[in-house]
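A short write-up of the structure that comes next.
For this depiction, one protein chain was excluded, whereas all remaining protein chains were kept in their positions.
In order of appearance the chains are A, B and C, and numbering begins at 1 in each one.
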Amino acid sequence: MKKVYGTAAEALDGLLSDGMLIAAGGFGLCGIPELLIDAIVESGIKDLTVASNNAGVDGFGLGKLLETKQIKKMMSSYVGENAEFMRQYLSGELELEFNPQGTLAERMRAGGAGIPGFYTQTGVGTQIAEGKEVKIFNGKEYILEEGIFADLAIVKAWKADTTGNAIFRKTARNFNPPAAMCGKICVMEVEEIVEPGELDPDHIHLPGIYVHRLIKGEHEKRIEQRTVRQKEAS
Amino acid sequence: MKKVYGTAAEALDGLLSDGMLIAAGGFGLCGIPELLIDAIVESGIKDLTVASNNAGVDGFGLGKLLETKQIKKMMSSYVGENAEFMRQYLSGELELEFNPQGTLAERMRAGGAGIPGFYTQTGVGTQIAEGKEVKIFNGKEYILEEGIFADLAIVKAWKADTTGNAIFRKTARNFNPPAAMCGKICVMEVEEIVEPGELDPDHIHLPGIYVHRLIKGEHEKRIEQRTVRQKEAS
Amino acid sequence: MAWDRNQMAARAAQELDDGMYVNLGIGIPTLVANYVGDKDITLQSENGMLGMGPFPFEGEEDADLINAGKQTITELPRTSYFDSATSFGMIRGGKIAAAILGAMEVAENGDLANWMIPGKLVKGMGGAMDLVAGVGKVIVVMDHTNKHGDSKVLKECTLPLTGKGVVDRIITNLGVLDVVEGGLKIVECADGVTEEELRAATLATIV
Partner (left out) sequence: MAWDRNQMAARAAQELDDGMYVNLGIGIPTLVANYVGDKDITLQSENGMLGMGPFPFEGEEDADLINAGKQTITELPRTSYFDSATSFGMIRGGKIAAAILGAMEVAENGDLANWMIPGKLVKGMGGAMDLVAGVGKVIVVMDHTNKHGDSKVLKECTLPLTGKGVVDRIITNLGVLDVVEGGLKIVECADGVTEEELRAATLATIV
C-alpha cells in the first residue's frame, strides 16, 4: 500500500471537490501544511469550509485561499493577523464560526475518536453558548459541542516513515494530530521521509493509520513574530 | 517543588482515605503500579472504588487489594483472570461496574480533560446502555458516558525526570496516561528517575503537570501469558 | 467434512485487502495472521499498538510488550505504541478497517453475543463492544454449533449482547454467511458441506 506521493498535487488527486470540509493543522504560521494549501489554491475548488485555528496571514498559508475566495466558511478561534479575512468577513462575503481554541481542538479529536458530542464548560454564559444544548453535571452548567468529521485533513509533520508514522517538532505539533484524526482522508506533508524502523515506535506522535497519503517537500516555515533578546556582554 | 519521594508509603502519605475513588494504570499485569498497590494494601484503607481495566490476578497487582477486601467496587472491562474476584462478585461481596474498555479509557481521559460527559456508540443496544441517556446524531443512536474524576491516580511509567515528565515503554503505556490525567492527585512509580533535560521534550508521553509525586523502585513485572515461538534450525 | 480451525482462519484471511489495519480477536481469529501471505496488513492490538509481530523467541519475552490477550509478542519496523484512550479513539473513529472476532451467538439481524453467560461466566467485554461499534467491518469466525450441537447462528441472541446489528459476515466451519436485509445469505459452503447441511445447522432465517 503505497502512501508516498511525488507532489502535493499528486497527493490530492481525486480527493478534492467543491463545498468540502477541510481540517487543517497549524497554529499561526507554525506547522501549517504550506504545500498542500498551495496545491488547493492551484486546484481551483471552491465553497470550502475550513476548520483551522487561524486563517494564515495575507499572502501566506490559508491567507492565499482567502484571496482567491475559495473559502466560504472558516471555523477558527483567532483570525486577527489577516486583513483580507477581516474585510471579507465584515462585508459578509465570508462566514465565520468562532470556536474557543480548546473547543476546536477537542471537536477535531472527538470527530477522529468517533465521539459525536461532548460537554464543556468553555463558553458557558457567552455568545458561544447560544443555541447549544445545556446540561448540568454536579450542579454546574456545561454546553454540548459536536465532533468535527472532515472530508479531508491536511497536516504537516517533521518526519514520517513510509507507512505514515509521524513525528512533529516542538510547538509545530499543535493542531496537526487532532486535524489528522478527524479527516476521512488525511494527506500529510513532511520535511523528511524515512524507512520503517528508523523512528522509535515509542516516540511516534501520530500512528500511520491516520495518514493516507504523504509527500516530502521544502518548507518556507515563515516566522510571524520574530522576538529575540540581546546577548549579555561577556 | 519536590516531587520525588523515597518510598511508595511516603509518596502516599496524607493522600489516602476510606471510600476514595482510585484510578489505576495498567493492562493485565503490564504497566501496573505494583509498588503503590502494595503500599495501599499496607495502609489498610478500605471501601475503595477502583477504576482499572483489570483486577490483577490472585496474589499480584490489584488481586492483593481484593484478597484483603479493601475494595468495595471495581470499574473494569475485563476481570477474567482473577478467581477471588469472581468469588467475591458472585457472592455479592464486591460491586462491579463493567465498562467497555474504550469507554473506560475515554472516561478517564475525559475526566482529566474537564469533560463531564461524552456520547459514544459503544454499547448501544446492550446492557451497558441501560439507564443511560440516549441522543441521536446524524440519525444514529449514541449513549452518554460520564468522565471519571478520581480522588487519586496511581500509575507506572518507565522513566521520569524530577519534574514528573514521564515516558512509557511499549505496551506498558496503556491506561497509565488517561488514569494519571483523571486523578486530582497522581502518584507515579518509575524504573528510573533522571534530571530535567535528559528526556527529549518532544518525546514526553505524560507532562509533569499531571504528576504530583514520584518514586523509583524495583518492579517484578510479572508476565501473565508467556508465549514464544521456536527458532528455526539454521 | 467441514473446515477446521486453520481452514476457517485461512478463509477469513481472504477478507483482508492490502493496506488494511485490522484487529484480530482471541482464539481462531488470532490464527488469521498466519494466512495473510504477501498482503500488507497491519494488526492492531487494542492495548496500545499498531504493527503487532509474532511471538518472541524463547528468552526474548518482554513484560512490557503484550497483546490484548496478555500474550508476549514482538514489534515490527512499522510498529507504533500509544495509550488506551488513543487506541480506542482509532477504533471508535472507524480507522480500523475490520475486526475478526469469535462469538458465542450471532443472530440474523447482526446481533452479536460474546462477552458473558449470566450467572456462570463473568469475565467482561474487554474491548469487544468498542470494536463492534467502531470498526469498518465485523467478521465473526466461530464453530457453527456449540459443544452440545446447538446452532450458534440464531434468529435472536439469547445471551447479553455485545453489539446490536453489528455483524457483517459470519465464517464458520460449515461456510460463510452475510447479514442482509431479512436474514442471512449463504455466500459459500465449506469444503464437503452441502447447502442443506448448512441450512439444517442454522436457526437463523436464510434468505
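Following the convention adopted for this analysis, a residue touches a chain if its C-beta (ideal position, glycine included) is under 8 Å from a C-beta of that chain, and two chains touch if they have at least 3 such contacts.
Keep in mind it's a predicted model, so treat the numbers as computed, not measured.
Asker: Which of the chains on display does the removed chain touch in the whole complex?
Answerer: Within the full complex, the chain left out of view touches A, B.
Asker: Counting contacts across the full complex, list the positions on chain A that touch the omitted chain.
Answerer: The list for chain A reads 27-31, 53, 76-81, 86, 89-90, 96, 98, 100-106, 108-109, 120-128, 158, 168-178, 205, 221-231.
Asker: Can you name the residues of chain B that touch the chain not displayed here?
Answerer: Within chain B, the residues that touch the unshown chain are 1, 109, 111-115, 161, 163, 165, 181, 195-197, 201-202, 204, 207-210.
As a working rule, only the chains that are shown with their structure count from here on.
Asker: Can you name the chain that lies farthest from chain A, using the mean of each chain's Cα atoms as its centre?
Answerer: C
Asker: Take the average of all CA coordinates in chain A, do the same for chain C, and state the distance between these two points in whole angstrom.
Answerer: 35
Asker: For chain C, jot down the residues that touch at least 2 other chains.
Answerer: Chain C, residues with two or more chain partners: 75, 81-82, 88-89, 91-92, 133-134.
Asker: Can you pull out the residues of chain A that are in contact with at least two other chains?
Answerer: Counting only residues that touch two or more other chains, chain A contributes 113-115, 201-202.
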